[in-house]
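Once you've had a glance at the structure underneath, I'll fire off some questions.
A single protein chain has been omitted from the complex, and every remaining protein chain is retained in its original position.
We just call them A, B, C, D, E, F, G, H and I in the order they show up, numbering each chain from 1.
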Amino acid sequence: MTTKKEAAAAVLAAKTRLGLTWAELAEALDTPLAWTTAALLGQHPMTEEQADRAGEVLELSADAVAALRAQPTRGALDSPVPTDPTIYRFYEVLQVYGPTIKELIHEKFGDGIMSAINFRLDVERVPDPAGDRVVVTLNGKFLPYQW
Amino acid sequence: MTTKKEAAAAVLAAKTRLGLTWAELAEALDTPLAWTTAALLGQHPMTEEQADRAGEVLELSADAVAALRAQPTRGALDSPVPTDPTIYRFYEVLQVYGPTIKELIHEKFGDGIMSAINFRLDVERVPDPAGDRVVVTLNGKFLPYQW
Amino acid sequence: MTTKKEAAAAVLAAKTRLGLTWAELAEALDTPLAWTTAALLGQHPMTEEQADRAGEVLELSADAVAALRAQPTRGALDSPVPTDPTIYRFYEVLQVYGPTIKELIHEKFGDGIMSAINFRLDVERVPDPAGDRVVVTLNGKFLPYQW
Amino acid sequence: MTTKKEAAAAVLAAKTRLGLTWAELAEALDTPLAWTTAALLGQHPMTEEQADRAGEVLELSADAVAALRAQPTRGALDSPVPTDPTIYRFYEVLQVYGPTIKELIHEKFGDGIMSAINFRLDVERVPDPAGDRVVVTLNGKFLPYQW
Amino acid sequence: MTTKKEAAAAVLAAKTRLGLTWAELAEALDTPLAWTTAALLGQHPMTEEQADRAGEVLELSADAVAALRAQPTRGALDSPVPTDPTIYRFYEVLQVYGPTIKELIHEKFGDGIMSAINFRLDVERVPDPAGDRVVVTLNGKFLPYQW
Amino acid sequence: MTTKKEAAAAVLAAKTRLGLTWAELAEALDTPLAWTTAALLGQHPMTEEQADRAGEVLELSADAVAALRAQPTRGALDSPVPTDPTIYRFYEVLQVYGPTIKELIHEKFGDGIMSAINFRLDVERVPDPAGDRVVVTLNGKFLPYQW
Amino acid sequence: MTTKKEAAAAVLAAKTRLGLTWAELAEALDTPLAWTTAALLGQHPMTEEQADRAGEVLELSADAVAALRAQPTRGALDSPVPTDPTIYRFYEVLQVYGPTIKELIHEKFGDGIMSAINFRLDVERVPDPAGDRVVVTLNGKFLPYQW
Amino acid sequence: MTTKKEAAAAVLAAKTRLGLTWAELAEALDTPLAWTTAALLGQHPMTEEQADRAGEVLELSADAVAALRAQPTRGALDSPVPTDPTIYRFYEVLQVYGPTIKELIHEKFGDGIMSAINFRLDVERVPDPAGDRVVVTLNGKFLPYQW
Amino acid sequence: MTTKKEAAAAVLAAKTRLGLTWAELAEALDTPLAWTTAALLGQHPMTEEQADRAGEVLELSADAVAALRAQPTRGALDSPVPTDPTIYRFYEVLQVYGPTIKELIHEKFGDGIMSAINFRLDVERVPDPAGDRVVVTLNGKFLPYQW
Partner (left out) sequence: MTTKKEAAAAVLAAKTRLGLTWAELAEALDTPLAWTTAALLGQHPMTEEQADRAGEVLELSADAVAALRAQPTRGALDSPVPTDPTIYRFYEVLQVYGPTIKELIHEKFGDGIMSAINFRLDVERVPDPAGDRVVVTLNGKFLPYQW
């Protein structure tokens, strides 16, 4: 039985071998870019059709395709505080601006949270003469505390 | 000597007592909303002028005003993994989508990071018939690894 | 400025001094029992009316009443793994049955979570000849993963 | 020798391959749903008869069947704080409502705990026009501190 | 309001000042030795009568007496692994003999636990020509796993 | 080379396969019950004779027999705080009664410790009409602090 | 698929077998010494040309060469606090001089950081009659906090 | 008795109030810049003369002056992994380049370490048209492993 | 009530104020040097006579004298891994040579430990032309594992 982690490794290897991009994979599956990347990395289950299509494009084994469909136990960081600099910067944002985001959500919505389930994210490259910018948009439904 | 943490507590108390919002405080200081909130919570130093203005609006002591100007030692979470649900959801986004964000940054920009220093963030309320949405935009300059 | 933690200590002291129960406090505030307990312990903000009523019944200071209305930064355990035996048993349930609960939620609902925000809980005493039973009901809206 | 963890993986693989549900497995073994799930995931030992029946239905190897009967060393979380969102919500409930549950147990029963050994749990789907609800019932015998 | 920890410190100070032993305190309260020690150190609540008697013997303040009656949030170690050598040896016993104790409980009783709630302990000095021995007896009701 | 951990796994497998109990193994080796269990689980080295006898009774490989004789690096818990409920209860006893045990040792013996080296333990089943009891006796030489 | 960690092990083995130095490898690749070492240890991706050249000089497998080109997930310490004495001394420098470095950066540049991305380092041996000295130069672009 | 931490806070407050820089303080004490900063922050003991001079320039209390002379227990980070971004970048350098630095020290010197005791550091601003650079030089005596 | 930690702080302050050395204090108390230091730092209880003599020499308050006599809860490090370089080196010795010491104890004595209770230590300065040496002697009774 192939785990989702092994399937993700197979995806990465195939993606490099075949010279594919996440954008091309998303297009091939007709699914949003970030969702597709997350699903192929093992954080979302795929439908049978999506997994089959991914298996075809990435020339995956039947076992890896089955793994793509399996329900994930989520959590992708190796340690509570990430060490990779690209990922760490987002943890740093949380360390510096976490209470700020909390205050502004409460001011604009009242007591509650941004859902991380009814949620989508986007990563964009925005040209800027002073150096292009990474713009990550986190978009989740507001859920008020409701007894 | 008042610490920045004590100054932040004084800000919160005054804000409640005077019935002010972060939006009104940002307007009074003529600074961006999220920056203003972060600075008043002690994560950014204020200029003399900004601190004086904040002190005026929030009726702070001279010591608290001095603290607002001091250079912060940043880091606002009480523990490596935040326990407050509103803040935790952003940690969860990192746990579930961290490697996805990393992959997409590398695909769109090459090897490097989103700066958390040359950086701004925004928290918006976007109306939606299925429930209004929290949209948090993280916007940082791309910094390529450069030896 | 009184913190919510100090207010909770004041509540506990007054409750003992006045010989009140959580049930009586819930009745006095006309709010659900568990919600009332959680709010007076500092995990939910009260409305002005509720806080005033609580202050009256518990003979709290104006500062403590203000603290009851403040937005909480939630998280009530002193350490990631609780040491108090009464609380630990629930952590143990998570250690032993966590994946079971996850499997059954996914089988009955598909991919998603039980909301801990649109959520209520109840603690009941159920008579049993072999020893009365503690029945804790966790009741949260199902939130499907939705991009 | 097959470990209980390997047996659980074999169970999950077979369950998917054969298109079985936990409900069908519970019915086949004539044991409660949540208990069956927990036992097949390795957190409870099965009797010889139960393990044989499970092996038959799930087409398991003799080694896996033997593992199902073995006494477990319990504990199913990979880290003290779970990262999977579906499981984390229950940890969050503990963070937010732990002391509330403790207070109410003490008010209704006196000093003691809810047993996690003389214990059963149930996960139900309760229809609700505002969105169906997950209802998890924790039901344990009250054990008073008794010297 | 005096916490149970402050009350315990007051107990220790008074005990030294008055030259009392735990054995004398247990006799004065007519309660078992180890229970008395644990209760005075804040790990068990006392009845009104017991607390009053302890207050009398130890010349405690009314606040400290009230604290002795309060429901404890248990947990007496400063860190997950104790550093004091006298206490550490018991942690070492767990590190070396934990699985042995587990195996023998299961062999003699089946699947279940020794209750730490319906439980008493005793510390005795047993004379031995090769050096007197500390004999600690842990005595808890067996609780079988019971669904 | 077989590690002591692998040898312990082989012991457990053989014990189940051959339907032996720890009591029978202790009798076969003519060694105390708890010591035998601990030694076969890898926490004590066996003499050549003991290991050979154990190998005979349990039909172990020569490598496993050699491992039983090897000097152990002790420590049997997978994490600082054990998760298995049967073992955890003893950790809980330490959390609740650790300082009590310390106080009583000091009162009865003076400054020092119970040795965990010149030490033996026993696990007994004591019949009780209200439910049989697990009685664990920890018996160690008192070692006074001695410069 | 070879991981970057396995490729690094292959590099170290080959380097020893062939009697090569990092300096010779850097010369062969015509890349800076420290960068070359870091890249071969798996912390920087190589271009196709660099990886091929490294593969040639170190007689690596095609899989190892491919791994050298792959995007790394960075982070080379086995634990948050390093145990190797040569590496630990730099952690100690951070423990003792971290706030000093922070103060001096802020005094000389204002609020901001030394980039660890637009960054290079050098390790030199500086002769000294009292014992040669290790001189490590950390050289990063200053990045001012900029909203 | 003033602790070195309290003395450091007094130094920072006085430095701000009097508008002094670390450079001016170093000049006033006639000691190296980074050493002076570290000593005033409590990580190095001062001689009587240095402490008196510092007390004069910074208008410190006699207690604070005494604290500056005391032997420090070193260690300036609040947690094993620093959260302040300016300090964190140096931890990140260790995460990414630690083994590289180790390899190069061993290649240039053999088995041993850079002393963090016979050690000095320097923080410089180096003008650069592409953005000025922070250059931190760590300079320690090489200490070979020597039995 | 003065804690042993506060008493230790008072000792250190008095020692500095009066210009005393540990050697002079040991002589005044007629107790071994390292024991005296440890006891005055709160890790060993003093007899009434010793505490009184220490109080006299160091001009301590009656409360501090009482604290010196109290039974300590031992453990003097602020964190599991010490950060002070002078103390850390001994932790490093354990990291590098721990298993070596274990092997040699077992080779010379058999299975058992060096007692840390029936134990004394000594710190000496040994002149050496290549630089004087710190010689720390750990001297504990061997305790064989004995059931």
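Quick note on the criterion: a contact is a pair of C-beta atoms (placed from the backbone, for glycine too) under 8 Å apart; a residue touches a chain by one contact, two chains touch by 3 or more.
Model, not experiment: these values are computed from the prediction.
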Touch with the omitted chain, as defined above, among E:T2, E:T36, E:T73 or E:Q95: E:Q95
On chain E, residues whose C-beta touches the chain left out of the figure: 81, 83, 85, 88, 92, 95-96
Positions on chain G where the hidden chain makes contact: 9-10, 12-13, 16, 78-79, 81-87
Those residues of chain H which, in the complete complex, touch the missing chain: 32, 35, 44-45, 71, 73, 99, 102, 106, 111-113, 115, 117-120, 143-147
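The criterion applied here is as follows: only the chains that are shown with their structure count from here on.
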Distance from chain F to chain C - Cα centre to Cα centre, in angstrom: 41
Mean-CA-position distance for chain C and chain A (Å): 32
Length of the line joining the C-alpha centres of chain A and chain B, rounded to whole Å: 24
Two or more partner chains touched - positions in chain H: 74-75, 77, 80-87, 92, 95-96, 116
